[in-house]
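The complex is shown incomplete by one protein chain, all other protein chains being positioned as in the whole.
Here is chain A:
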Amino acid sequence: MRRRTQAVRVAAVAASLLLVATGCTMSNDSAANAPAGTTTLKFWNYYTGTQLTWLQAQTKKFEKANPKIKVDLVQVVGSQQDQKLLASVATGNGPDVLINNIVVDNPTLVAGGVMKDMTSMWNSYQDKAQYPSTAAWKTNGKVYNLMSYTNLIGLYYNKDILKASGIDSPPTTLTEFQDDMAKVTAGGTYKALAESGAPTVEGAWLFAPQLLGLGVNYCNFSGKKVTTAFDRVAGWSKKGYIPLSTATWDQNTAWQQFMTGKYAFGLNGNWQLGNVKSAKFAYGTTEFPKPTDGTSTVYPGGEGIAIGAKSKHPAEAWKYIQSVFLSKDAAETSFAQTGSIPLRKDASDTQAIKTNTYVQPFLTAAQKTGTWPNNPKTADMQTSLGKAISSVISGQQSASAGAQSAIDTIKKAKASGGGTCK
């Protein structure tokens, strides 16, 4: 009873806080009029572009093979997925299946009781051995999130612009990268780099590799290396290597800019490998340039897949997840259409992946990724870094002030989350 009363309370407060977010909508794709005797699964996702096309095709295939199960693909605005999921726990009308930005919101959603404990399902999964242990995200020994693929940051480059600027090969170090950007900018015809510097987790995700390769992460975020990295990015902005609007660009906007053919470089993820095929210029990919005396290291990303805690059809949801996300066919088609790197061993070893030159830098990066902080306030830590880097790019703060504010706010968030990190 008490829980129900609180649920109503939460729904009410969510409604009042969300009144401001007038633009948030959900739309259903299919299965609106399922015949009697059919189970309908609600799947909240925020896929767009080739990822959405892939998901729709996979779902159709699943529905055909399982005529008694229909799947509603409910489109949610990506940045609003977490708050909607948290509110859904209170109202009891959450999804059966969901995807989430696992590296940012896993601790929050677990704490909020959004996701079902999938431990027994995962342990009895016949192809479990095909996956690395990192595919199952555990809290207190229980599996709440599964990953079927990983996404990482790499450097896309426009071969035509590099050739026109007298650059023979793509950069491998940050020093070379800066020299190349200087050459492109000096030419006056093209712009150097399109990347996200938004005051959100996206800005942080793009900036972090400059420090990760030097051993600096959210758990030990301080010192001269941090200031140097902020100085470097401030210099990029001042010298015109990146436009001022980088400070507000999310990754999608940055990608659209790279695809215009006006930018020599684009820092973005392997999920754009499907979209880059439509580029009207010659392109290539390489690893994130490594810092001096460091290595090229990026954070692993990607979507987590989970079953909603309030789902009335967990068995059907698990069947759907196995077929659409965890199967070999799913991994191979996902890679072919979207460029997502499969975690499944028998899929990542295929010839199609091994011979794809564009994906190789991302595969290499996947072997030596950084470790995310295991702290309930990880979203806060990442947002703090995003705000700091955005403010430095825009000139709102100096590099040293931005670095210091990032150090202070990350430290505060870490302490507020209980101080745990690893």
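The rule is short, and it goes like this: a residue touches a chain if its C-beta (ideal position, glycine included) is under 8 Å from a C-beta of that chain, and two chains touch if they have at least 3 such contacts; residues count from 1.
Rule of thumb we're sticking to: contacts and distances are computed from a predicted model.
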item	value
Undepicted complex member, UniProt protein name, chosen from "Quaternary amine transport ATP-binding protein", "Na(+)/H(+) antiporter subunit B MhnB", "Pyruvate ferredoxin oxidoreductase" or "ABC transporter permease"	"ABC transporter permease"
Absent-chain contact - pick from A:M121, A:V233, A:A379 or A:I407	A:A379
Which residue of A:N100, A:T285 or A:Q397 touches the chain not shown here	A:Q397
Touching residue (missing chain; options A:Q83, A:Q130 or A:N375)	A:Q83
Option touching the unshown chain, where A:P95, A:G112, A:G294 or A:P361 are the choices	A:G112
Residue numbers in chain A that touch the chain omitted from display	3, 6-7, 9-10, 12-13, 15-17, 20-23, 80, 82-83, 86, 89-90, 108-109, 111-113, 198-200, 243-248, 376-377, 379-380, 383, 387-388, 390-397, 413
